[in-house]
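The complex is shown incomplete by one protein chain, all other protein chains being positioned as in the whole.
Read from first to last, the chains carry the letters A, B and C; within each, the first residue is number 1.
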Amino acid sequence: MASAPLTLTALNAMPEPDFVAALGAVYEHAPWVAAAASARRPFATVEALADAMRAVIEEAPDGQRLALLAGHPELAGRAARAGRIEPASVAEQAAAGLDRLSEAEYARFEALNAAYRARFGIPFILCVKRHGRASLLRRFEARLASAPETERRTALAEVFRIGAIRLNGLVAGEGPPRTTGRISTHVLDTVRGRPAAGIGVELHEIVSAEETVLVARAVTNADGRTDAPLIGGRPVPIAIYELRFALGAYHRAAGYDLADPPFLDVVPLRFGVSEPEGHYHVPLVATPWSFQTYRGS
Amino acid sequence: MASAPLTLTALNAMPEPDFVAALGAVYEHAPWVAAAASARRPFATVEALADAMRAVIEEAPDGQRLALLAGHPELAGRAARAGRIEPASVAEQAAAGLDRLSEAEYARFEALNAAYRARFGIPFILCVKRHGRASLLRRFEARLASAPETERRTALAEVFRIGAIRLNGLVAGEGPPRTTGRISTHVLDTVRGRPAAGIGVELHEIVSAEETVLVARAVTNADGRTDAPLIGGRPVPIAIYELRFALGAYHRAAGYDLADPPFLDVVPLRFGVSEPEGHYHVPLVATPWSFQTYRGS
Amino acid sequence: MASAPLTLTALNAMPEPDFVAALGAVYEHAPWVAAAASARRPFATVEALADAMRAVIEEAPDGQRLALLAGHPELAGRAARAGRIEPASVAEQAAAGLDRLSEAEYARFEALNAAYRARFGIPFILCVKRHGRASLLRRFEARLASAPETERRTALAEVFRIGAIRLNGLVAGEGPPRTTGRISTHVLDTVRGRPAAGIGVELHEIVSAEETVLVARAVTNADGRTDAPLIGGRPVPIAIYELRFALGAYHRAAGYDLADPPFLDVVPLRFGVSEPEGHYHVPLVATPWSFQTYRGS
Partner (left out) sequence: MASAPLTLTALNAMPEPDFVAALGAVYEHAPWVAAAASARRPFATVEALADAMRAVIEEAPDGQRLALLAGHPELAGRAARAGRIEPASVAEQAAAGLDRLSEAEYARFEALNAAYRARFGIPFILCVKRHGRASLLRRFEARLASAPETERRTALAEVFRIGAIRLNGLVAGEGPPRTTGRISTHVLDTVRGRPAAGIGVELHEIVSAEETVLVARAVTNADGRTDAPLIGGRPVPIAIYELRFALGAYHRAAGYDLADPPFLDVVPLRFGVSEPEGHYHVPLVATPWSFQTYRGS
């Protein structure tokens, strides 16, 4: 799935078997979705293609739809550990850190998976790209308490989210990325009244009081921004984050006379993300003796 | 040394042996300082008493002054571990965490102590109440590179600092605490335009990337302040600190509709203290979507 | 009324005629209130005295109470201009600028006074110390639309406000001023992380787009505050205000290299006061390129 992205023109023109080969894995173990969508070609936009694939599932008989849910791999489950799932699933679970759990964590997932399957008859399905590890566990526990009918709909909605992101990754399009979601920043030096260039920035996910994971690292450019968003063009996993700015190093380089240790050295800005498709612009407005942030735009 | 504080009136009136018993430990293993100061009574203020004791040392013969330096206990050294030092020293070293070091850290101190003694002929003396653990080690290393003459003066200055703080702890006085140094805070809710009451605040010392120590904990009152400073009436150890405010809990209690997780939940404000006798007022001005701080007054 | 303030002890002890002479003007043209209160002596506090005088009025027959309302002078009315009102009223009206109106404004007041008297049978009574000129006119117009019963109660409440302030001005007491109300400020220099001393501050009332009145002028001290509040110990008239800070001059004096004109020179902070008895702390946190304010505490 990491080869050169397909174009819509090519997809509209190719024989059905090629179309199914190209898009069969968008829905896990369900190439029949691509096959049925193939007959509805041509598509004017990637959105129209995504809508068509979703309609195929919504119009399918109950049993077939249930089979699609049942065919999904468990999170951090045995199939995943044994490699018996779609490569896309492997990558998604790895990005969420589910391939690097401790034995205790695996045990916890196994217990949750078993309880869920016992209650609902299907594996727990969640678009893991939209959740940090703590959020993922919270959702898992919350959904165990749902009514079965509600839960079936929730699971299907998650399947559609997974499919939409996979499709967007496979098919090239014009315009801005169709999968939104962004963390960006901007540093202003209000001693000199201009953007702060050359500031090292790190983005960490705060998994727990003990564990943080470095997500991205960058340096601000002449406009005080990073050349690319720290997270962009993909959902921002629901989680607590911390931006850390090397403000003291910047001020020293700018020739300010700082105390030892300086009042402000590495400045952490901690914030939570609850809307994976949202834009979180978290600027830093600072002097050697003050700083602030807000959710910007 | 923890009994009811002495008054200056009582000190001015008591027989010399009692005076020496009362103040003999202000300078480590050097009751002769108190004895000589006794003859200079009466004193109008505690400052005058402190000045007199310092003058006794400055006017003493070189050899006696050197003996005073040589008599000081090493930091985290064998004497401290074996209990052969003044109770005041025990308490001071414990407050700096020097009684709870790992074996590796003890080894590091032993090596530094040995190197220092070899180079300067006296133990390393530092007013540990003015330093967090990281600062203490940095100072130790820096002073190993000093010229012997400079270092002798530095050691004496530290002895005077230790003595002044001990004396202030022993003798009651009127007016504001004579040992300054303060960390305070203040929380303002700019959605409602008033102080934020009932916010949980913690002050942590950031010893290293892995280790933080809880220093104080409080809840803001109706004026958005803590009833007492988080650190006050004593030197603030040179270190990196983090104030942590339970802002999300406050906003939830105030009835604001927050996302899950909220954009701002626990808000850390990280800052460095370089002047132990300074006043560090670090306010938080916040809404559910913004916050700021500055060194206030 | 500007002689040395009376003490409660003296008031409790003096013969009734003296007591009435001292406090007879607290209620306009109604020395009978002081006379009746005299019989209820002694008073433990000024509040108790104020309560007693108020009770005398509340317990008086309707006709006497109505006469008290009817005896009040009109605002900016003929009696005021001709000097036939209590000296306290003269001072109060002058402080509100009602002795310096243009002919058009006098005409407007006369028309309002006539309409009010025609509708309610009493003069319009308002505690003018609690209102700027624009607020005063707005209240006048709003009250013209009240129901007569409501308006009678409102007028009496205003009479009590006037009496309480007059009494507080006449009788000395311990503790903080009993008439609250305050505008204060505080300037922080976040380039240097300390209070900004020596900044010229002016407080203006913004009467209209064309007219502003200078209310107070001060210079910040070493703590970045003015030695006294800009308004304090009296009600803050309901109005729009502007604090103006000579920030550019401060930065130039501090040796910063400013552009010509500087980005920030005289910084106005405009704010409204709606609670005359409230405390409006309006700080300025600034650098040469940024500033902010908030309602502080």
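By our rule, contacts are C-beta pairs under 8 Å (C-beta built on N, C-alpha and C of every residue); 3 or more make two chains touch, one makes a residue touch a chain.
Keep in mind the model is a prediction, meaning the values are calculated, not measured.
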| item | value |
| --- | --- |
| Residue among A:Pro123, A:Gly224 or A:Gly248 that touches the chain left out of view | A:Gly224 |
| Which of C:Asn113, C:Asn168, C:Thr226 or C:Ser290 contacts the chain that the document leaves out | C:Ser290 |
| Missing-partner contacts on chain C, residue numbers | 135, 238-240, 259-268, 270-275, 285, 287, 289-295 |
| Residues of chain B (touch criterion as defined above) contacting the omitted chain | 190-193, 263, 285, 287-290 |
| Touch list for chain A against the chain that is not drawn | 186, 188, 190, 193-195, 223-224, 285, 294-297 |
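Note that in this section only the chains that are shown with their structure count from here on.
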| item | value |
| --- | --- |
| Per-chain Cα centre nearest the global Cα centre, belonging to chain | B |
| Copies chain A and chain C touch via same or different residues, half shared test | same |
| Geometric centre distance via CA averages, chain C-chain B, whole Å | 48 |
| Rounded Å distance between chain A and chain C, as computed from the means of their C-alpha atoms | 59 |
| Junction residues of chain C - those touching two or more other chains | 190, 193-194, 285 |
